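Note that one protein chain of the assembly has been removed; the remaining protein chains are unaltered in position.
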Amino acid sequence: MRRFGRFGKITGLVAAASVVVLALGACGSDDGDDGTAPAASGTAAAKSIKVGLAYDIGGRGDKSFNDSAAAGLDKAATGLGVTKTELEAAEGETDAQKEERLRQLADAGNNPIIAVGFAYATALGKVAPEYPDINFAIIDDATLVDVPNVASLTFAEEQGSFLVGAIAAQATKVGNIGFVGGVNTPLIQKFQAGYEAGAKAVKPDIKIQVTYLTQPPDFTGFNDPAKGQTAAAGMYDSGADVVYHAAGGSGGGVFTAAKSAGKLAIGVDADQYLGAAADVQPVILTSMIKHVDVAVYDMVKSAVDGKPLTGAKVYDLKVGGVAFSTSNSAVSPYTAMAEDYQKKIISGEIKVPTTPTS
Amino acid sequence: MTVPNPTRLLASAGAALAAPLLALVTAVTVTVLVLVGSGSSPLDVLDTMVTYAQRPRSQALMVNSAVTYYFSAVAVAIGFRMNLFNIGVDGQYRLAALLAAAAAAEISLPPVLHVTVVLLIAMGVGASWAGLAALLKVYRGVSEVISTIMLNFIGTALIAYLLTPERLAVRTVGSNNIGTPTIPASGQVPGISLIPDSRLQVYGLAILAVAVGAGYWFLLSRTRFGFDLRAAGASEDAAKASGVRVSRMIIISMLLSGAVAGLVGMPQLLGAAHTFSLDFPAGLGFTGIAIALLGRNHPVGIAIGALLFGFLDNAATSLELRGVSRDIVLVTQGVIVLSVVVAYELVRRVRTRAEQRDVARRLAATTPAPPAPSTPQEVGA
Partner (left out) sequence: MPANHAGRGQVTDRGRLWLRRPAWPVRAERGPAAGTSCGRGPGLPGRGAGAGTARSPPTFPSIPRGASRIGTEGTQASAADDPETPVAGPATGDREAAAETAAAAAAETTEAAGTESAAFAVELRDITKTFPGVVANRDVSIRVRRGSVHAVVGENGAGKSTLMKTLYGMHRPDSGTILVDGEDVTLRSPADAIARGIGMVHQHFKLAENLTVLENVVLGAEPRKPGWRRLLLDSRQARTRINEIATRYGLDIRPGAYVRDLGIGERQRVEILKVLYRGARTLILDEPTAVLVPQEVDELFGALRDLVNEGLSIIFISHKLDEVLTVADDITVIRRGTTVGTVRPAEVTARQLAELMVGSELPSPEISEESVTDEVALTVEGLSVDTEDGRRAVTDVGFTVRRGEILGIAGVEGNGQAELIEAVMGIRPAATGRVLLGGTDVTAWPTRRRREAGVAYVPEDRIRSGLLFDSPLWENRMLGHQTRPPNSRGGLLTPSAARSDTRQIVAEYDVRTPSVAVAAGALSGGNQQKLIVGREMRDGPTLLVAAHPTRGVDVGAQAAIWDQLRAARREGLAVLLVSADLDELIGLSDTLRVILRGRLVAEADPRGVTPEDLGSAMSGMSRAPAVPSTPAVDTAPGAVTTPAAAAAATDGAGPGAGDVGDTGDSGDTGAAAEPGEDR
């Protein structure tokens, strides 16, 4: 049994062994911050509030929606002066282990507790009733709307995607655009559905290329820039000149492909124009912003204010939960029409589908 | 001439414990070093773990994780004994779980029969998926390492294809998840209240895990088939010369491995989730490889390894609460596996050498004294 090279997992473990010493150093400094949460702002009550956050696989640093949630938490920690505790999911874990994570957060006195990701739905459904005095929130899931101490925070990703789809359809010179999804799940399909609907609203005969980087349960599609680059480059080669990605950390590869092809790309989740390197910025036409950070912050804020959120809260265009960014001035020729669509969606005149038609 | 040597007796008694002890000491030392290096107090960590281990709920969680790991590790170990590297346990159990879940939701049978049929389906699917790799190896000479890895990918793609609302999955309003319809009560396996004071029950299929372990032991060490399999694993040529049809053994052992792999997802599916959804646990097949190594392919060793991994995996959460990254657990697990493999190899070599010496000593002791004194005279004559 001397063939370690073959063991994916073990190689991973060993690699982790060598890397972790460094990584832990970084974690250690984070921990230090926890203890000295700024007390500058926030009420006295806020200081005693402990917020628990349970990430999905990948955790903080996944350059995707976990990070977005982390940003909201950080903002709350500094802005509201709450104490934060973060736990991360592991690969291959069961609902029982997710329950355990939530229970441990609850037992440690955290309130509110925010579960990031729909994978926590089953677990939270079991744990929340056990702790009626604690307020929970879950991102991207609305199956627990009936549980009184759970806030279901979901997003109208299809609405935001509709608008960037409309922008892409205007921006394309050849009538050919693309969509790169990270992992083929119903959630990402919502992005695709909105994008397609938006583009077709502008140009009914537009050609839309669609690809997903990985299939569940392989969630690496959210964090594999190389795959993103390959997929996007393929689309540009086949004639697309605007590609929208909903692929989290893999999006960096999409931008790289756009830059080398001299074409355009559309970002997701955050305003990616702002975070990009100067030479990449021109290719990021716009971004479909999904304010997970706002949702997390809102939840904490509501708890600090003593009126914790419960029930379903949909972050849609109307409340600014999703939006398109205008940081890149190149998008300005197309914003008028997008804003027009936005009004129609808010008014209900346009109903955006949540599942792709194709 | 062979006087019992007290030091040697002690040594042979110690030999059995030498490898595990060596491994343990190494693993603990490295883990402590990593903890100190990362600025955590090893004593704190130990304290946290001990406290965690004492909670009934953690014990139940540990056992539940271990049950799942056990199936996975036994599946890998069956391959190992035949010198086959079934890396495809991962794909085998996921595909088996999906199809079994879909079937379980479709059929309606009386309780016990329902579960039995579902288990058989899962084993059948796992065995077929592994069997593909076996056939490729026997008839086309494709290394099972390559083919099982590839079949993992194909399995993933197949699951993604099947797990859509048009095919095997159903949508739940308000959820971004997607899964097979919930299995009716007759197809669910109730838990066992094994751990007192724990509201969390142990998977009912823990009993099946024990049975599989016992069956694995009996098959390998007590049956002719097991002997053939071990012989083929130890030396293909020797097995052939002894009349074992090695290609047949490859197929059978791969089918067996796949069948057990098919059970990996069953405790979770039938005992807890009752549906196969996007977040169904993945990657357990790789954990199984590590545990099979850790347990030296022995049913009891694997059980210990599975419990250890189950404990560490779950304790990671409480460590994280204390500000220790859960990666420390990955490091510990990796170090343990490495230490065990290295320690056993070291001890094996030492023991082989000791055995050879023993044989040589015996040889020297039982044969007549060296050169007869008469020889020189004869030479000179």
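Labels for the chains are A and B, by order of writing; each one numbers its residues from 1.
Just so it is clear, a contact is a pair of C-beta atoms (placed from the backbone, for glycine too) under 8 Å apart; a residue touches a chain by one contact, two chains touch by 3 or more.
On a predicted model such as this, the values are computed, not experimentally measured, just so you know.
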Interface partners of the hidden chain - shown chains only, full complex considered: B
Option touching the unshown chain, where B:Val170, B:Ala185, B:Ile207 or B:Ala234 are the choices: B:Ala234
Subunit B, residues in touch with the chain not shown (by the definition above): 2, 221-228, 230-231, 234-235, 237-238, 240-245, 352, 355-364, 366-367, 369-373, 375-381
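One rule holds in what follows: only the chains that are shown with their structure count from here on.
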Whole-Å gap separating subunit A and subunit B, where each centre is the average of the chain's CA atoms: 36
Residues on subunit A engaged by subunit B in the complex (per definition of touch): 1-3, 6-10, 12-14, 16-17, 20-21, 23-25, 27-28, 31, 34, 85-88, 90-97, 100-101, 103-105, 108, 118-119, 121-122, 140-143, 145, 152, 154, 184-187, 190, 214-218, 312
Touching residues on subunit B, where the partner in the complex is subunit A: 34, 37-40, 57-58, 61, 64-65, 68, 80, 85, 87, 94, 145, 156-157, 159-161, 163, 171-178, 200, 268, 272-273, 278-284, 286-287, 289-290, 293, 313-314, 316-318, 320-321, 323, 325-328, 330-331, 333-335, 337-338, 341, 345
